[in-house]
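Here the structure comes first, spelled out in structure tokens, and everything after it is commentary.
In this view, the complex is presented without one of its protein chains, the others remaining in place.
Chain lettering (A and B) follows the sequence in which the chains are written, and residue indices restart at 1 in each chain.
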Amino acid sequence: MSTTIIFTVVSLSLLGLVLAVVLYLVAQKFKVEEDPRIDEIEPLMPGANCGGCGQAGCRAFAEACVKAPNLDNLFCPVGGNPVMKLVAEKLGIQIAEKAPMVAVVRCSGTCENRPKTNIYDGVASCAVMNSLYTGDTGCKYGCLGQGDCTKVCSFGAIHINPQTGLPEVDENKCTACGACVKACPRMIIELRNKGIKSRRVYVSCVNKDKGGVAKKACAAACIGCMKCAKVCPFEAITVKDNLSYIDYNKCRLCRKCVEACPTGAILAVNFPPKPAKPAEPQPAAGTPAAETQSVKTQVVEAPVVETPTAQTPAVEAPVAETPAAGTESVNNQENQRAI
Amino acid sequence: MKTFSIGGVHPCDSKISAGAAIENFPIPEVAYISMSQHLGAPAEPVVAAGDKVKTGQLIAKANGFISAPVHSSVSGTVKSIEMVKDLAGNLCKAVIIDVEGDEWMEGIDRSEDIVREIKLDQKEIIARIAECGIVGLGGATFPTNVKLSPPPGKKAEFLIINGAECEPYLTSDYRVMIEMPEQVLIGAAIMMKALGVTKGFVGIEENKPEAIRVLSGYSEKYPDIQIVPLKKKYPQGGEKQLIDAVVGRQVPSMGLPIDTGAVVQNVGTALAVYEAVQKNKPLFEGILTVTGECCPQQRNFKHRVGTPISKIIEAVGGVPEEAVKVISGGPMMGKAMCNIDAPTLKGSSSVLFLTEKQTKRKEEGNCIRCAKCVSVCPMGLEPYLLNKLGRAGRMDDLEANRVYDCIECGCCSFTCPAYIPLLDMIRLAKGQVMRIMRSRPKN
Partner (left out) sequence: MKKLLVSPSPHIHGKDNTRNLMRDVIIALLPSLAVSIYFFGFSALRLTLIGVAACVAVEYLIEKYMLRTKVTIGDYSAAVTGILLAMNLPPNAPWWIMVIGSIVAIGIAKMTFGGLGQNLFNPALVGRVFLLVSFPVIMTDWTMPDSWFGSAIDASSGATPLGIVKEALSKGETLQQIFAEHDFSYTQMLFARVGSVGEISALALLIGLVYLLVRKVIAPHIPIAILGTVAVFSGILWGVDSTRYTDPLFNLLTGGVLLGSIFMATDYVTSPMSHKGMVIYGIGIGIITVLIRQFGSYPEGISFAILIMNATVPLINMYVKPKRFGRK
């Protein structure tokens, strides 16, 4: 009996010892030399593994950060500046802050603006639809509305609005990872500077057809009329191939182009209503496109905004932000900190 | 009865326009002649606005090796050269001609006499076919002269004339076979001479007994050309399937039909070759079936290339009330039109009207893994798997499962009991994988 016990104990111990030695030797043989800083940086990452930085995932990004001589070409769009600052501290490098970006859908082809000319009956995929034909409207550049961008978003930040049939970006959730930009077969979505208090002016159209053709297909199309480029005091607007483009680095948000645009293709978002005309909530542009857009913004802001605007003195007007926008930016900061 | 060895489906026959003899469609007032009527680079216009052109005159020259010249199908004045929307809404360069009368180029033999003796030699035949802008009329519109000149190191052994017309509804090839049988056979003989082969086949599906009977009647006159009745099974008329069915050889993966020693040409192409070589007539006319159960008239028209399709639809009383989809080509591989004002092309074979009940897609269900798509795939692929991999964007696995072999015949989508649009995703994935494969450096 006791011999059995002793035999068992000894044999098992020997087995354990042999296996331990084997494991040790194998571990030594296949040891991968890794910079220990990678392990320090990885926990700082948001952990979304979205690939928005251009790397395969968060660990790959951490590795790239450690290997790179500087962080100029590396940026985690999800974590944003706070995360990059922490990374830089760990690595002992100085970095310049990058302006936060947001995905912008450059198409105003709502059902009213851009009437359907046929009915698409294939699989719900923009890529398939785009490879098949020009689309179910007269515009061969505009949004197809099958929602490929919504399917790739890891953050639930982009959704098709059933009323307009167009995708809408939730600015609070968007991390500017760029997944939707890559998914859109028509290259409608662009990452643009988020702007001060999320205020942005952009051309919401990518139609390169000649004015007449574009206008026939969509009431809110950019017709390449050059009016915006002429009124812009900062030379931020270029018109190429019958299409206007606003350089967000040069734009100073004066909104002269918005008023000048005859079709309402240029959108200004998250601006408070003009204080000069508090009684008239509609901005100057009278085209249906502009109306839809203003209605869209009004829905969010108007009910909350109207009373405070009326009470605020005129001098403070430019500073006075709408409560809605205010909470939004606070949320943004909180979001970033939380990340 | 011969047939291809893997897969296949049996869609309805629906050759309801088979009894309608070919009629000449009136020449339109304005012809829109597209420069992109063939596979390859668009042709380069050689006329300018204001030029007078005659029927059959060259108006655009071939632009590169795989390209084909375009001839005027009407006589009149060139109005302009501008972008015209094709049936998918894409803009294509087109020569727009205001029609005045119908004056043909000198040298085109317009008589009905059948010219049997082949006077041109091998090189001259291929040059004539290239000059006359002949392209494959079976659907792919690949320039015929290129197909008749096998690449160095490859040798053609047979010519197969594709008279399978396996798509439901289409009857244009059938009408050509029974109305102009000898012309088709002479066309085949011309191509055999051009290829330097002595053996020719005409593959015809068994649902066209009249065509088999008529063509077999010429077997003494053309003993080198054998009529091969084929089983009715889609896609019998697919190039690779037809070679498999007729001579029992399979085109290797990523290979060309010539690798099996076979060259396949459509019945319509054979007729066009006959007209080009024996009658000196360039390709500017085509046979087009107008059909559909909901269409009050079933017609087979000989149309001038560049006729707006809407004019042809008007001739049968406009788009029928019940029709919800207008298709150019057959119901399995044809293209749904979003623009019926698009002009006809050399390769236009049909205008098909389908009702909502026939064509509206049903709601997609769960894959029940019934393996029907696998058993019907004529290329031996696994459509269910390719669809899944395509949706997941797994390009390496797609390539390993040979998505590039897909011939886009539509058997998988046709048969899927859960109404999953398999081919939609597979076609997209195939395009992506082939782009990746082409972008790889060749070793």
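Simple rule for what comes next: a contact is a pair of C-beta atoms (placed from the backbone, for glycine too) under 8 Å apart; a residue touches a chain by one contact, two chains touch by 3 or more.
This structure is a prediction, so every number in the text was calculated from the model and none was measured.
Novice: Can you work out which residue in B:197, B:277 or B:337 touches the chain that's missing from view?
Specialist: Considering the complete complex, B:337 is the one touching the chain left out.
Novice: Could you tell which one of B:34, B:265, B:344 or B:413 touches the chain left off the display?
Specialist: Only one of B:34, B:265, B:344 or B:413 touches the chain omitted from view, namely B:413.
Novice: Of B:147, B:346, B:372 or B:430, which residue touches the hidden chain?
Specialist: B:372
Novice: List the chain B residues touching the unshown chain?
Specialist: Chain B touches the missing chain through residues 6, 9, 11-12, 168, 240, 244, 250-253, 255, 319, 324-327, 331-338, 340, 354, 356, 358-362, 365-372, 374-375, 377-382, 384-385, 401-402, 405, 408, 410, 413-419, 421, 423-424, 427.
Novice: What does the interface between chain A and the hidden chain look like in terms of residue numbers?
Specialist: Touch with the absent chain occurs at residues 116-123, 128, 132-133, 136.
The rule we apply is simple: only the chains that are shown with their structure count from here on.
Novice: Roughly how far is chain A from chain B, going centre to centre by Cα mean, in whole Å?
Specialist: That gives a centre separation of 45 Å.
Novice: Mind listing the chain B positions that touch chain A in their complex?
Specialist: Per the stated touch rule, the residues are 88-90, 325, 338, 359-361, 364, 421, 424-425, 427-428, 431.
Novice: Please output the residues of chain A touching chain B within their complex, sorted ascending.
Specialist: Touching chain B from chain A are residues 117-118, 121-123, 125, 127-128, 131-136, 140.
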